[in-house]
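One protein chain is absent from this view; the other protein chains keep their places.
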Amino acid sequence: MTQLGPNRYGKSAIRLVKVVRDGPTHRIRDLTVAIALEGDFARAYADGDNSLVVATDTMKNTVYAFAGEHLTGAIEEFGAVLGRRFLESEQVARAIVSIDEHAWSRIGDAPDAFVRDQASRRTAIVTSARDSVAYEPGIADLTVMKSGKSAFAGFPRDEFTTLPDTDDRLMATKVNAVWKYTGSTEFDRAHEAIRSTLLEVFAEHESESVQHTIWIVGRAIVDRHPEVDEVTLTMPNLHHWLADLSPFGLPNDRSIFTPTTEPHGLIQGTVRRD
Amino acid sequence: MTQLGPNRYGKSAIRLVKVVRDGPTHRIRDLTVAIALEGDFARAYADGDNSLVVATDTMKNTVYAFAGEHLTGAIEEFGAVLGRRFLESEQVARAIVSIDEHAWSRIGDAPDAFVRDQASRRTAIVTSARDSVAYEPGIADLTVMKSGKSAFAGFPRDEFTTLPDTDDRLMATKVNAVWKYTGSTEFDRAHEAIRSTLLEVFAEHESESVQHTIWIVGRAIVDRHPEVDEVTLTMPNLHHWLADLSPFGLPNDRSIFTPTTEPHGLIQGTVRRD
Amino acid sequence: MTQLGPNRYGKSAIRLVKVVRDGPTHRIRDLTVAIALEGDFARAYADGDNSLVVATDTMKNTVYAFAGEHLTGAIEEFGAVLGRRFLESEQVARAIVSIDEHAWSRIGDAPDAFVRDQASRRTAIVTSARDSVAYEPGIADLTVMKSGKSAFAGFPRDEFTTLPDTDDRLMATKVNAVWKYTGSTEFDRAHEAIRSTLLEVFAEHESESVQHTIWIVGRAIVDRHPEVDEVTLTMPNLHHWLADLSPFGLPNDRSIFTPTTEPHGLIQGTVRRD
Partner (left out) sequence: MTQLGPNRYGKSAIRLVKVVRDGPTHRIRDLTVAIALEGDFARAYADGDNSLVVATDTMKNTVYAFAGEHLTGAIEEFGAVLGRRFLESEQVARAIVSIDEHAWSRIGDAPDAFVRDQASRRTAIVTSARDSVAYEPGIADLTVMKSGKSAFAGFPRDEFTTLPDTDDRLMATKVNAVWKYTGSTEFDRAHEAIRSTLLEVFAEHESESVQHTIWIVGRAIVDRHPEVDEVTLTMPNLHHWLADLSPFGLPNDRSIFTPTTEPHGLIQGTVRRD
């Protein structure tokens, strides 16, 4: 009568800080890791038989145990090492390791004091199977704004349309970007370069809409970075409405805005290498 | 060189309260709505041509404009009406309307005063295309606990396994359930009945693991509710660790626990009618 | 040149679940506890001398160690027991114990399964000194709404006033109430009764403003509950703006509203026994 459909399980929100002590000068790695496994787990569901269930507590322990030896480079590499480990269990078909990295900056030139004052974060999803490993790095929660070169006009009007056309609006968004590499690469260098492209093109282009921005930014990322197969950009439109100062007899030439979060536009698109 | 892949756009976090005034006695509907459209929008991305882009501001206006006449029954029905409306635009292939409803209870027998004191909420995703409409109702953030009839034992042990077997643990989870109806139904009645099944079976069954719980609860929902095609249950394992009072010479026979949220297990599975 | 001013320290967000096993039928206590101490701690600041610093880790341990024997009644009583314990250290002048309790309801008549589906919570601040103990119980995050009997008119108008007078508005707020008892009392019974008064009077009264509502609700609490010395009510005004449907030629007679959280009014007042 009933059967088990898609399923996965794992451990989320595994928080890990590693202090790398290269002599008196330290470096900080600050990660939040999530593990999910897919595979031959039907008996755990249907029969309550745990003999093939890698405990999520063991997953967590593995992350901490591996951090000493294996967290030496990019989060993409650490994710791949963890994935391989979980695939050592025969019943595991796919291991999906998601890692967020939070940046700490040195305070001045202090060897052992740091500030974490960045709202955005670097992300990576590494999906490992027996014959493949796929890297989906990204950037989360990067809030940006254009106070010029942003329009929205020429859209269809029906009886419920009240928004006027504008050739100069303020556009703000909190970018989430996830891309795919064709294979392994120099992950740290690539990440820096893609982040720079994203910001630079966002700043320079003339936007006709958030959709248009997604295309232009996404196309630049694919065009300029041959290691990138495709990129998915998610951009909420964090509306900034021009404050109506006319009741007070005051001018407001695109100067005073009310930022809002509810409701917000939400636009998502993928740009792929052809 | 580059092409547009999957894309969608719309308006999220549209908040709406409707006061239904049936004489002196009022009723409250409190919804958060999100609209997403898919269709022929490639030119908006690639050419900055907005001539087919239904403005997300228009979507928001449509929700408010329709609420008076069309928000009279279940959120599933309101979602379907909204979907049909957006499909009137030829370029729209699919409209995905997501609605969360927040319950308000009457204070005593007051005709016009209410309390909103429920942490969980009713949800519905209605996906409309020209030849179909699909209903995916659900419940979000329903926190439940079993202080008995919950075990976790017999899982594999490797060098990183430290968790002991237990035949009596405290299991707590915040359930997110989403199911699919085979067609239209009496949505309100069905929702109430499925919620009852979920809670009742959660309470009564003997759990060998969260996976096992998902199967048993999911199977009961499919078995007892012929309108349900399948159900997807997502259950974080919100660990409650037995506090170690042995350093203080105190007993702790499954009595004093430390609830934690970081890290947590995360188990998801779909149960389908065969 | 510099001196130490007011200071306090302690442990916050101590989460504790106690399963009370009265035979096969269980009960759940779910608390979040915060401890703060004031006293003779100047040397810890100025000299880095920890010899009088009760470790916050010890505070946490004490909460768990005491929960078995001492968490048998109201949170006010548990707070007082903890306060007395910390005062055993001579350097402690005052112990402020804050406890939030989260309610779990039995699922049906299950002996060992529970649902936590309440957004509001019971609170208590117990301040213990050598010669006194003060109880400040309360309710946090109780969201309520009046769809009738709520006005706001007759306020002063200046060149920046655009809000029209209204004799029938929707008023919604998330109540935080904290009161003081003259001494010890039957805490559980008193709490239930005061909560009922708050809801009942909120529902029944004719409100001229949130300020007015605070007075009427606060006065009723003080008048009807002789154990209450004073009550402080904090009520954000969670504005619900009437949606403007006139561009669509649609009526909207106090029916369709847009709830907002930014900005919100914030009104606070204390009502005292004379």
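All chains are identified by letter, namely A, B and C, in their written order; residue positions are counted from 1 within each chain.
In this text, a residue touches a chain if its C-beta (ideal position, glycine included) is under 8 Å from a C-beta of that chain, and two chains touch if they have at least 3 such contacts.
All values reported here derive from a predicted model rather than from experimental measurement.
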Return the single residue from C:G154, C:G183 or C:P251 that touches the missing chain.
-> C:G154
Contact with the hidden chain, among C:A36, C:I75, C:V97 or C:M171, goes to C:A36
Out of B:T72, B:S105 or B:T162, point to the residue that touches the absent chain in the complete complex.
-> B:T162
Quickly run down the residues of chain A that touch the omitted chain.
-> 15-21, 24, 26, 28, 30, 61, 64-65, 67-68, 104, 107-108, 110-120, 142-149, 170, 199-200, 202-204, 240, 243, 245, 247-248, 250-260
Touching residues (missing chain, whole complex) on chain B = 159-160, 162, 247-248, 260-262
Would you write out the residues of chain C that touch the absent chain, in ascending order?
-> 1-15, 34, 36, 41, 44-46, 48-58, 60-62, 65, 89, 152-156, 158, 160-163, 207-212, 214-215, 218-219, 222-223, 230, 232, 236-237, 261-274
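In the analysis below, only the chains that are shown with their structure count from here on.
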Mean-CA-position distance for chain C and chain A (Å) | 37
Which integer distance in Å separates the CA centroid of chain A from that of chain B?
-> 23
Roughly how far is chain B from chain C, going centre to centre by Cα mean, in whole Å?
-> 29
Can you tell me which residues of chain B touch two or more of the remaining chains?
-> 15, 61, 65
